[in-house]
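Removed: one protein chain of the complex. Kept in place: all other protein chains.
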Amino acid sequence: MTVVGRGVAGALLVVLLLLSASVQSQERGVTPTEVVIGTSQPLTGPASFWGIPVTGGMDAYVKLANEGGGINGRKIRLVALDDGYQPTRAVANVRELVESTGVFAIVGLLGSANAFAVRDYMVEKKVIWINPLADASMWTGFKGKQYLFVTYVSYTDEGRLLTEYAAKTLGMTTFAVFYQNDLFGKKGLTGVKRGADATKTRIVATVPYEVTDRDYSGHAVKLRESKADAVVLYSTPTAAAQVVKEMAKIGYRPRLISTSALADPAMFALAGEAWNDVILAAYFPLPGTDSKVDEVVATIAKGNPALARAPINAVAGVSFVEPFLEGLRRTGPTLTRDKFVAAMETIKNWDGDVVRGVTFGPDRRHGVTRIYIVKTEGGQFKRLTPDIAYPVGF
Amino acid sequence: MDLQERYADDLVLVRSTGGRVALGVLVAALVLLPVGASGYLIYTASVVAAYAVIAVGLSLLVGTAGLISLGHAGFVAIGAYAAGLLAAKLHLFWPAAIVGGGITAAAFGYLVGLPALRLTGPYLTIATLGFGIAVQQVLSNWEQLSGGRNGLFLPKLTLGSWQLTDRHIYYVAMGTLALLVWVAYNLLRSYVGRALVAMRDSDIAAEVMGVNLTTYKTLAFALSAFYAGVGGALLALILGFLEPQLFTLSESIYYFSMIVVGGLGTIPGAVLGAALLTLLPQQLAQTRSWLPIIYGSILIFVMAVDPLGLFGRWMKIRLWFKAWPF
Partner (left out) sequence: MELLAQYGVVGLATGSLYALVALGIVLLYRTSRVLNFAHGDLATFATFICYTFLTQLRVPFGVAVVATFAAAVVIGAGFYFLILRPARETTLLGRVIITLGFALVLNGVAIQLWGADVRPFPFPLSDARVYHLGGVVISQISLGTTAAALALMAALYGLVQHTRVGLAMRAVSQHLIAAQVLGIPARRIFVLTWGLAAMLGAAAGILLAPTALLDPFMMLDPFLKGFSAAVLGGIDSMPGAVIGGLLLGLLEALFGGYVSVQFKTTLAFGIIIAVLIVRPEGLLGREFKRRV
């Protein structure tokens, strides 16, 4: 045999591997005793600090439901696949979940890039999708939301409301925006711009950063240069903590306004004394402010102690899967996709353990369109406003 | 290993009947794959084909010509975005866009190859590393060109007014892989291949013997970049969506791992490595967090213990059987 022959034999092995990949197939996710749901998260790589606790939270909450006997006689099985934050793998995972594992619904899926990549496929295959973890305003105007249900926040609206609050109630006149150089940050920036326009205030500096940046001293100097009254933060905890500390070092202490993504108790440890009197948005009760949420954290941390280190992400994970479980409850024993959708549409102003005031409807797929504002004080969150609603986009 | 009596014997790609039968079976299997297979399988196979094209190109550069490139994701990105923009903005027929992507990447390969003439060893490694990262940075920030972090949505494959499906995309991908592998094999058996190998073993000596280094170094880069560009274009076609996140330094290292694991410098090794490193992670669901450790250990193991990689292992096994009972 020749070089080619050897290559051929090797490749045959590969074909066999490929075929083995499609051997396991089931009915699309529903049996009399089980419902299968899937998620694709970054469980390895730089985004895993988010993906691991979120998946942990989802998994723990599902286990909790199963311990109570399941829902309508069915246990829920969560299949979590790792995509390392890569769109090619996210697409592969979703296809595997839908076609190979056979899931009834996909819950979560982190990243706008990944969400965009799988969007059309999800619509084509009519897959129930609960809470893609990307800025919610990406769905406004999108056709094909029949099977989509979102309780995740819209960063554009959040940014706008935060800015308006800061301008009207706190009297800020100039803003500088520190944002992550991707869709998350940019949508926040768009929101802040809209808020500034609406209140006739000015944005005097926009300072982007890359997720891999480790040195924020330059960014801090730039922000100080702008002499803004307030700095709006649309970033990850690491970046925010660093830039806040750097700003404090060079003697710049503006009012800090921040996205809900930073309403993380870990920020107190990371940013230290600089993280006091910070204005934050939130769209569900934060750990330490609500007994039900704290109970949930305690229960899920029992089975998985690592979750106690990242309570906000674990709680977020719970909030993503909660609406799905409620939908299951309301559908009753016969479970089909359309019955599920109909059941979800009956949810009006529902309070779950974590997520509150969820409303869906035949024309409404964005379940939570409110935020409220808190501020940090002595290592705790103090609520400042009642819920502020924003227009329902979809 | 086999006795050859004529030059023609050396040139022929498949020698024995056994080899011809195996090749026939493989071709049949690959052609028939989409029949009755799930969309997931077709998608995975298409992605494997795209990565295999990239791996073969990288193998030509690193294994055959001996030039290191740690920034190959840059060429892949250029090919992908070029093809995507050609298809989206100029409404070019996709296969033509793929070729366009390859050619654009090859042009950049040539440009990178020029300074490579002066750079050796560690400097070349670092230069290519820098190139790869710079490409990704530029694509992330130059929004008018690439859509930046918003990503770029690409049109589907169409033939005239006929919309084609995943199956057709699979055939395009596999067909491209087959064609490019065939070209690579022929290249290696020709004087070009011999010149590249001479360059790898000792470039100064090769030049003394008449191998024009300028031509062959830039050719090696351009060729390898062409393959990378075509692979990237295929990825763009399969995914329908592009984002700079797809082309990071980790991806460059990933391509590298493919050719190392399969067997450095061999084409079947490159294809095998690509297939294995794409399929194995999907299959090993439980050991997800151990994956980097496993990858790393495999790289160390292969280089430290068996540089010929998986393909080398296979060759040794075959040789053992052939030489039995001695």
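As written, the chains take the letters A and B, and residue 1 is the first residue of each chain.
The criterion applied here is as follows: a contact is a pair of C-beta atoms (placed from the backbone, for glycine too) under 8 Å apart; a residue touches a chain by one contact, two chains touch by 3 or more.
The shown structure was predicted, so the numbers you read here are calculated from the model rather than taken from an experiment.
In the complete assembly, the contact with the undisplayed chain comes from B:F256, out of B:F108, B:Y185, B:F256 or B:W314.
Among A:G57, A:G159, A:G188 or A:P237, only A:P237 touches the chain that is left out of the view.
Remark: the omitted chain is touched by one listed residue; of A:N72, A:S217, A:T359 or A:T385 this is A:S217. If you put the missing chain back, the residues of chain A touching it would be 44, 46, 48-49, 52-53, 181, 207-210, 212-215, 217-219, 221-222, 225, 237-238, 241-242, 245-246, 248-251, 266, 269-270, 272-274, 306, 309-310. Residues of chain B in contact with the chain left out of this view: 62, 66, 68, 70, 115, 118-123, 125-127, 129-131, 133-134, 137-138, 141, 202, 204-205, 208, 249, 253, 256, 260, 264, 289-307.
Assume only the chains that are shown with their structure count from here on.
Between the Cα centres of chain A and chain B there is a gap of 35 Å.
Note for the complex: chain A touches chain B at residues 1-15, 17-22, 25, 43-45, 79, 81-82, 85-89, 91-93, 95-96, 98-100, 111-113, 116-117, 120, 181-183, 186, 210. Within the complex formed with chain A, the residues of chain B that make contact are 2, 12-16, 18-19, 22-23, 25-26, 29-30, 33, 37-41, 43-45, 47-48, 140-141, 149-151, 153, 185, 235, 239-241, 243, 245-246, 250-251, 266-268, 271-272, 275-276, 279, 281-283, 285, 288-289, 291-292, 310-311, 314-315, 318.
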